[in-house]
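Quick one: this structure, given as structure tokens, is what I'll be asking you about.
A single protein chain has been omitted; all remaining protein chains appear in their positions.
Naming follows writing order (A and B), and every chain is counted from residue 1.
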Amino acid sequence: MTALFALELSYWQETVLKVVGVLAAVLIPAGAFVQLFLFKMVSHLQSRLGPMEAGPHGSLQAIAEVGKFIQKEDIIPERADRFVFKLAPYVVVMTVLLVYLVIPFGPDMYFANLDAGVFYALAVSSVSVIGVLIAGWASANKYSLMGAIRAAGQLIAYELPLVLAVVGVVIQAGTMNLQGIVAIQAQGEIFGWGAIGNPFILTQFVGLFIFMVAIQAELTQTPFDMPIAESELITGYMTEYSGLRFLLFFIAEFAAVGAFGALAATLWLGGWYLPGLDFDANYMNVVGPIILFAKIMLVAFVVFWVRFTYPRLREDQLQAFAWKFLIPLSLINIVATGVLKVVF
Amino acid sequence: MTVTEHERAFITSTLSESRINLEIESDGMTLNLGPQHPATHGTLRIIVKLDGEQIVACEPTMGYMHRGYEKLCEFRTFPQVTTLVNRIDWLSHFANEVPFILAAEQLMGVEAPPRAQYIRTVFFEMARLGNITLFLGEMGLQLGAMTALFYAFRDREHVLNLLEAVTGGRFHPNFDRIGGLKDDLPKGWIDETKAVMKKIRGFCDQMETLVMGNEIFQTRTRGIGVIPKDVALGYGLSGANARASGVDLDLRRDNPDIAMAWKHADFKVWTHPDGDSFARYWVRLQEVRESTHIIDQLLDGIPAGPIMAKVPRIIKVPAGEAYVQTENPLGWMGYYVVSKGDLGPFRVKIRTASFNNVSVLPWVAKGLYVPDIVTVLASLYFILGDIDR
Partner (left out) sequence: MSSADTGTEVTEEAPAVDERRDAIVAAVAARLGDAVVGSHVEPGVDVWVRVTRDGWAEAAQAVHDLGFTFFDFLSAIDWYPNIHGKNEEPPTNPITVPATSAELEHGVTGGETRFQLIARVFSPEQKLGVHLRCDLPDDDLSAPTWSRIYPGADWNEREVCEMFGIDFPGHPNLVHLYLPGGFEGHPLRKDFPLLARHVKPWPGLVDVEAMPGEPDDDAEAEGSEAE
């Protein structure tokens, strides 16, 4: 990244830049999703206007919400386990930030280029389960506890289809390095025709479907929002949180949408590259993030669209769906991918 | 919050009235659904004893909205009671007054003129529309599909606007009088109503595909909360809840002597043999469609004439007892009016539909999961004011 500006930075200066960059990479999608999808797209879907007061057409509502959450009183239930209660939101936010580390935004725009990038991203994203669990336990509230227990079962159950769907892509790409996967999609050919490269959505569509279902569950969005289940558990494990701590959970949720969206875009949709553009050019370091952002918005649109349309599945039905349908399907996908990779 | 000994004693005594012991918590968890809870449509408190996520025992506790209607009615004159009684089931405003007014008219020996009967029936059915369209959207919300609720409110607005055009009130029209109605219909209202009925039918089609046809909705509601026919009769379940269990009762068809215009309309009574939550949703959806057809037919055949019978200015109802029941949107609502010949009633017993509908909850809830209780509550569809009076 520093090569872009032809600057020579010392290590600590680079680190500071990277931290700021990660925060920007997280907060911008989070803010955009909240504003655009939650407030406006959903409102129009439900034949209403949404917030209109803050800014022209309500466009500054997200900033208003942040301001509102920051100035609230910090309430901790008396019987709550104080240290764990305070720790939980940070655990969840941190895991989301860590996922962004390996996502490439351009040919040189990445925070870390790990050879086991896919492995790292999936492993780190599962740590958020712990944050959810301790949030529910430490709240000293039966509803939160029920939400946390449901979350534990659900999030762990849907990790497996998530990983197995990605395995198909890894087999086809032959590498776990995310930058390498983008390169292979950009420079690949479909039966000798290289005009649009070889985005894995064409061959790994089953994997993409499983991945989209699995991230709907990982993000605890309807139809898999039993842990939150607004009409039963109020907000599940987040019930006792208010003010800045709730804002951290909120940011984590929407930044996670962005993170998983970025993973989906990188693994299936071609990442920061659009066919027709020069892969190695310097200007791609500016255009690449914009392209990736657009693809993230596309994935997020689908996630939220499904969220506001479907009712929610009950916990046992949810588990049955994961174990009896998604996992066998993803195993079949892996087998088929392996066979076809060898054949072609 | 540390619970002092005094508070603990109070909680224990309150809970012991509900037969669940605070001290012994070794087997399962006792969860309090309500009185403030998104799923309970108001201030209903349900104490459930859980084993994991399964319900072992369930005890509804009500009275948070008890306003003492039966006592209040004894201290009012007959026209004043109609205003009071409007608010028992606040979503079907007009329909609450009708049985009481019919009982008073029966004791007085007057009958409203035919045009008034037709208009009363039309407004009764419009109350049903306003009430049940809300249910169709709100059951989706309880199950997680929150978009359905907004569509319901959007289309319900048309019905409320129609009511406002005639009576001036959206939620509490205060239009019915003993002996007839307050005013006649404005010009052009009938055509507008017919257009709105088409919109409501379109809304029903939308709900059929969006909510009822959704596979997840069906997975969540089919086979959940099955109430067999004899249990339904024994508890006094009425309205769509009974018809969804296969009981073929509809007071609009089965009570032809009542002074309303249902006998002039041709409609079908929908029943469903299953008795589960899906059946209750299904029956109500068909009933909304049927209501729109009833309104269309009645408005086509509405006779001309006066809208108020000859009743004295100061209404004194002769001594006697009368009981009139109607098929309200929530079920059967009846008023047992005892009059001693003076300005107000001597005793009014209000038989509300939701009271009996919710009393079946302890029977139904055994063995269900916690999310299923939300489904069952949503499908039984009660209004707190109707239970608590």
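Assume contacts are C-beta pairs under 8 Å (C-beta built on N, C-alpha and C of every residue); 3 or more make two chains touch, one makes a residue touch a chain.
Everything quoted here is computed from the prediction, not taken from an experiment.
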| item | value |
| --- | --- |
| Touching partners, among the displayed chains, of the absent chain | B |
| Contact partner of the left-out chain, one of B:N86, B:T326 or B:N356 | B:N356 |
| Full-complex contact with the absent chain, from B:L31, B:V56 or B:L72 | B:L72 |
| Contacts of subunit B with the absent chain, listed as residue ranges | 13-14, 17-19, 62-63, 66, 68, 70-72, 74-77, 80, 105-114, 230-231, 233-236, 247-249, 254-257, 259, 263, 309-323, 325, 332, 334, 336, 338, 340-344, 346-347, 349, 351, 355-356, 359, 363, 388 |
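We adopt the following convention: only the chains that are shown with their structure count from here on.
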| item | value |
| --- | --- |
| Between subunit A and subunit B, centroid-to-centroid distance (C-alpha), Å | 44 |
| Subunit A contact footprint on subunit B (complex, rising order) | 1-2, 29, 31, 37-39, 53, 140-147, 150-151, 154, 210-211, 214, 216-217, 219-220, 369-372, 374 |
| Footprint of subunit B on subunit A - complex, ascending | 45-48, 77-79, 142-143, 146, 222-223, 225-226, 229-232, 234, 308-317 |
